[in-house]
Structures are given as C-alpha cells and as structure tokens.
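Provided herewith is a single structure, encoded as structure tokens, for subsequent inquiry.
Every protein chain except one is present and positioned as in the full complex.
As written, the chain order gives the labels A and B, with residue 1 at the start of each chain.
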Amino acid sequence: MDWSVVLPYILSGISVGGQYALIAIGYTMVYGILRLINFAHGDVFMVAGLMMIYFSASMPMYYSIPLMIIFTVLLGYAIERAAYKPLRTAPRMSIMISAIGVSYLLENLALYVTGGLNQNYPGIPWISDSITIGGAVTKRVTIITPILTIVLVVALILLLKHTKFGMAMRAVSRDFDTAQLMGIDIDRVISVTFIIGSFLAAIGSLLYFTNYTGVVPTSGAMPGLKAFVAAVFGGIGSIPGAVVGAFIIGICENLIKGLDSVLMVNGITSQQFGFATFSDAFTFVLLIVILILKPTGLFGEKQTDKV
Amino acid sequence: MKRNLKKYLSLGLAAVMAASLITGCGVATANGDTSATAATSSASTAASSDATATSTAASGDAAAATSTAATSGDTVKIGVYEPASGDNGAGGKQEMLGMQYANSKTPTVDIGGKTYNVELVFADNQSSTDKAVSAASTLVSSGVSVVLGSYGSGVSIAAQETFANAGIPAIGVTCTNPQVTEGNTNYFRICFLDPFQGTILANFAVDNFKAKTAYCLAKLGDDYSVGLCNYFQKAFEALGGTVVFETFPEGNSDFTSYITNAKNANADVIFSPVSTEAAALIIEQASSQGVTVPLMAGDTWDSNVITEAATGKNIDIYVTTFYQEGGNKDFDEGLKAYIDGDATALQNNGGNDMIAAVSAMGYDAYYVALEALKNAGSTDPKAVNDALWKTTYDGVSGHIEFDQTNGDAVRDTAYVKKANTETGTWDFVAEQKAK
Partner (left out) sequence: MVAKVSNKQGASPKSFQNKLERHDRKTQIVADLIVIVICLAVLFLLDSVLDSSSMIFVVLKKTAVYAVVAVSMNLLNGFTGLFSLGQAGFMLIGAYTYGILMIPSGDRASVYQYFDGGIVKFSLQEVFAGIFGGNAGVGIFFGVLIALILAGVFAALFAFLIGLPVLRLKGDYLAIATLGFAEIIRALFQWNTIGGLTNGSNMLRKFPSFDSIVAGWAAGSPFVAAHIPFFSTLLPMIIAAICISLIVMLIHSSYGRSFKAIRDDEVAAEAMGINLAKHKMLAFCTSSFFAGIGGAMLAMFQTTIQANAFKSSMTYEILLIVVIGGIGSVTGSILGAFLFVAASEWWLRFLDTEMVFADAGTKTGFVIFAVAIVALLAALVIVKNRGKEKKDFRRIAIIAAAVAFIVIAALINYLVSPSMNVPLLRSGFRLVVFSLIIMIIVLFYRRGIMGSRELNWDSVTAFFMKRRNADKEGGEKA
C-alpha cells in the first residue's frame, strides 16, 4: 500500500479544514451563547469575499484588507442588531427563521449586485504563490491557514480564560438568565461575540478565496454548512472542538474524493465506484454517527436536563 | 395628539401610494402600450400591498413606464427564456445580449403585409429545473408567439411540455443535449448536438495529443455536463482509449483532489465541460497544481470568464464552439459597439467586449424567429410552429436549416479554439467537420 499517494489528499484536507475551522468558531461561539444556528454566517463570509473584490479593484491591497475586515465586522454587528436582537424573547423557531431570512437576503443581494457572474478574487502577494511539499504542489496559503488558525484559536482561548470579559462570555453561555441577574451586560457580550465571529469570518474568507478564487453568491452556503457540522461534531460551544472537527471533516472529505483513485492506484480495485459523489454527504454521515454515539459531540459537555 | 399625528402620517403615506398607483395606471393606458410582463391589474394591486417604500413607488410608476423598443402600433412578442441567475446565469446573459443587440438593430418585422414592433419578453428560469415551469408559464401568459432559449439543456427540457401545451414553439439556441428536441414537435434548435460535439472533442484529443487516457469531470446533477461526458466517453472508448469519469457535487470549490485523481490516472487530457464558475476554479487550481496536460471542454467554456481565469497561467485550454470572433466583421464590430455603449450590457458580458459564441447564436436565433414569423404570415404560435420546419436562414454562425425529424439544425462544423494565456483572448485552432 503506497501511502505517499494519500499525502496530496491529506494536504488538501488540512488546507480546507483550516478554513472551515475559522468559520466554525464563529458558529460555535454564537450557538454557545444564543443557542442560535447563525445560518447567515456563511453568507457574511461570502459578502466579505465580494467586498474584497470590489475594494481591491479600486484601492491598493494594504487599504482593502483592513477595510474589508472593518466592513465585515460592521455587517455582523448590524445583522445581530437588526435581525436577532428584536427576537430574543420570541420562540426559538422565529429566530432561526430570521437567520435563514437574513441568509436568503444576503444571497439575493449579492446576486443582484454581481449579476450572478463569477467574480475573480484578487491574488494576494506571497500567500498565493505555489510551493512544493513532498512532491505535492500546492499554494503557500495551504500551509499558512492551519498555522494562522491555531494562532487565532490560542489567542481566543486566552481571551476567554484569562480576561474578565471572557469570563462574562463563558458565564452567558453557561446560563443566559442568571448571568443577566449577576449584572453582566448581555447586549455587549452578544455584540462582541458577533464581532469576533465576523472578524474570524473575514480572515477566513481571505484565506479561503485566495485558495479557491471564484466568488459567486452561493459560495458561502456549503462551507458554512460544513463548518456548522464541524462545530457540532466537535461539541457545540467548545472552540477547540470546532477546530478539531473542522480538520477531521476537511481531511475525510478529500480522502473520499480520492478514494477511488487511491484504491485503483494501489491495485486494490479495478473499477470505479463513484465514491466521490458522496464527498459532501459523507460529512453528514460522520456527523450522524457522532451524534448517535456521543450526542454532545467530541468535546461537548453533557447538558443536564432540568425537569 | 401623538396618536393623531401617527394616524395622519400613515394616512398620508397610504394616500401617496394610492395616488402613485392611479397616476401610474393612467399614464400606462394613455401610452397605449403596457410594459413587458407588468401593468396587469394584479401587479398594481400587489404593489399597493407592498410594504417597502421605494419598490412600491417603483412598481406603482413602473406601470407608467414602457419597455424598450416598443412604440404605439401592432406588436409581436418574442419570449426570451434564459437564466439570469444561478450557475448558468453568466452564459444566459451573454446569450440574451445577442438577442437584445439583434432587437436593437431590427426592431420591426413585416408579417402578412403589416409592420409589427418586436418586443422581447424576458423570464428568468434561475438555471433551476423546478423554477422552469413557472418561468415558462409567465411567458405563455404574456402571449408570446415564439420563445428563444434556453442556455442550459436541463431547463429547456423541463419547460418543453409547458410550451407544448400552450402550442408555442421554442427555438433552442445553445442547448446541445439531444433530449431537448426528441419526441416533440414544438422545440427546435439551431446549434449542434452533444453526440456530435463529444465525437469532435474525442477525435481532436486523439489526433492532436495522442491521448490514451482521458479524465472526465462533470458536475453531479447537471445533465448537460454529465451527458456530454457520456458522449465523449463513448467516442473516446470507440477510438481505443480509456476514460476515468468522476463527478463533483454542486457548490464544491476544492478541485485539488480531483486534479490529483487525474494525475494518478495518468490522464493525457482532462475533459470538464462544466459551467463557468466551476471552470474558473478548475483552471486556477490545475495551474497552481502544476498540471501539464491540456484541458478540454465544450461550448460552455467559450466565455471571457475562462480567458480571464487563464491569463498569466501556464495551462492549455481547448474548447469547441459555435462561432469564432472574426468570422463576420460587421457583426463583430456592431456587437462590440453595442456592448461598449451600454453599461449594463458591458457588465453582463463580464466587463469587456469579447464576443461570446452564445451571443452570436442568440443573434442568429432572433433572426430565425423573424424569418419564421414572416413565413407564417401571422403571429399565431401554431402557424409559426408549422412555418419553422421549413424556415432557413444564413446567419453569422453559418447556414441554418432544420431536419424534419426532430427540428435540430443540420450542422456539421464546430470550431476549436485555444485560450491565449498572454493576451486573454481566443486563438482559432481548427474547423472540425463531422467525419
């Protein structure tokens, strides 16, 4: 069995997994605090990509990148204020519908503005160059992504564990109502959560679209969904869990895509089975298996059910 | 006092909206012509219940507006059934561009001694087969005499029965899947078919690259790319080669694993006739992965999206298509002038004035429709349908006449083009005839 055949797929998997991880953190943080699946997160990610395209068309790179990050953060904040805050007391389904509605609106706005045409993402110098690793050719951003992800995650965990505000965030995600009674400013905590999530989505979109340079209005839907699956897989509410889940999902997805090829190269099978058809579906198979075996995810905490 | 103020303001708002409605309707009837699919009473009533401000104003007064190229007098309506959004939106827009240009050049037609204004009625099928029926029904209920479209064989097949039940003929412009015209008498087509295209591509691959193994990558769920890959596979295997056929799911952005698969299979050529947004990603990733074998595709890759994605990269791309820029100088210059003169047209064409083959075909389709109307001598859809069988026309893409079994155009030539990665244009390679 020639294992070096598997290396390019694992590399691809690590690369895409890192990008899913950045989006997954945004999902898991919001869910931990608000118990809301923020369907719009993937589309904020896509809008960040579009913003970068429009900004870099008229401004040099060192203006467009910070500007893009600022506007993405503003977008996330505005969505929270306009669409989620008024529904905080409404039944759970309403706020989820609101998230779906915002996602729908963002996609249609992007469709309207871009005309549905594929937009090419600008090449960011240095990180989009090609390099060779162990015989496999890939882009430099493939290596940068996991490193950057880990750095950001460590920074985030430090923030959560060692600052007063981080403690407030942990308190709110543990018990929403009691935290309010303890004098924590819920609005601020939620806003900061969305700001951090959007910031990570902006960085994530930078890395993702440098790697996969086409942006269409539906670019954010699948990565968003897979990132959410990764967050659930790793244990919703747990940031290290989301990152581990994202990497596992990224690697498995690419291994499935290459399964037929790997089996045939090693002479194990002689015909194609079309396993690549299930590369997306396999992500969900993984999820369902984990949910059945360990319902709270890999690193999730057991929620006690109060009667 | 506060409540009264609120009440008055709300009443004022309602009054303004109502007033705009009345004036809107009034102006519309004064002009004697109502805009394309709008200005039915239902549209206005819906507008009044619309909550958003600007759109209400727009819709109320939209009734006052008239559609382009329509003045008073008799009108004949031609339906444009194209995607303007979704995966095939880019191609659909470029196809429409050809029709709009033709309409601006020839806005009238003489039918049975009377001069009619030609009005294009547009319906967006969103590249999706479940929206196809409603989009087709919109055209049917607008009273069109003939339909042009669609870009994308799937939506064409999906709408065929709706058009047939209403007795309206449809002229497929670039939908190449044989099932579009098979088994019905109301769908015609002016382009070549996939079995033909697949054979041409397979022959080209074997003749020019001595290809023994081909890697075919189609989009899952897309009958055009899967169909064309099937025909390519048949032809290629008939020539003694082997084909590795894989599909990727919709929304997929990471093609690096598929490219690795192609390398593992020792493919001599990669064939991937998918829509442009996936194609741009494939090209980009193939080049950064250091792919040395040529990429081949069908008519969907004939677009400036592809040349833009390929510029500056070290990759060979060959496509088969319907038309080569330079084939008809007057048409080329005229279309370029039209595109450059209109900001929306420029945006729809991807930001530059490179002529897509689908625009040339859209242009020809419009004139074929006019010919059919003239031959029919009336705007009755049934008459047009009967007249289409015998209609012939010499367009920029060649001579068009329909075979008497299915209504397919008798075509025997495809143009092979190569993407010039330095200038960002297409280089003409060969004119392939059916063997």
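Note that in this section contacts are C-beta pairs under 8 Å (C-beta built on N, C-alpha and C of every residue); 3 or more make two chains touch, one makes a residue touch a chain.
Please read these numbers as outputs of a predicted model, since none were measured by experiment.
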Of A:Leu181, A:Ile268 or A:Ile292, the residue in touch with the unshown chain: A:Ile292
Touch with the omitted chain, as defined above, among A:Leu87, A:Ile143 or A:Leu263: A:Leu87
Touch criterion as defined above, residue of B:Ala170, B:Leu220, B:Val293 or B:Leu335 at the omitted chain: B:Leu220
Residue ranges of subunit A at the interface with the undisplayed chain: 31, 35, 37, 83, 86-87, 90-94, 97-98, 100-102, 104-105, 108-109, 111-112, 115-116, 225, 228-229, 232, 273-274, 277-278, 280-281, 283-285, 287-288, 291-292, 295, 305, 307
Residues of subunit B in contact with the chain not shown: 2, 5-6, 9-10, 12-13, 16-17, 19-20, 23, 27, 31, 35-39, 42-43, 46, 50-62, 64-68, 84-85, 122-124, 128-130, 132-134, 137-138, 140-141, 143, 154, 157-158, 161-162, 165-166, 178-179, 182-183, 218-223, 226-227, 230, 245, 247, 249-250, 344
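Quick note on the criterion: only the chains that are shown with their structure count from here on.
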Whole-Å separation of chain centres (CA-atom averages), subunit A against subunit B: 34
Subunit A-touching residues of subunit B, taken from the complex the two chains share: 84-86, 89-90, 93, 220, 244-249, 251-254, 256-258, 260-261, 264-265, 276-278, 280-281, 284-285, 288-290, 305, 308-309, 347-348, 350
Residues of subunit A touching subunit B in the complex: 5, 8-9, 12, 15-16, 111, 115-118, 120, 130, 136-139, 208, 211-214, 216, 218-219, 221-223, 253-254, 257-258, 260-262, 264-265, 272, 274, 276-277, 279-280
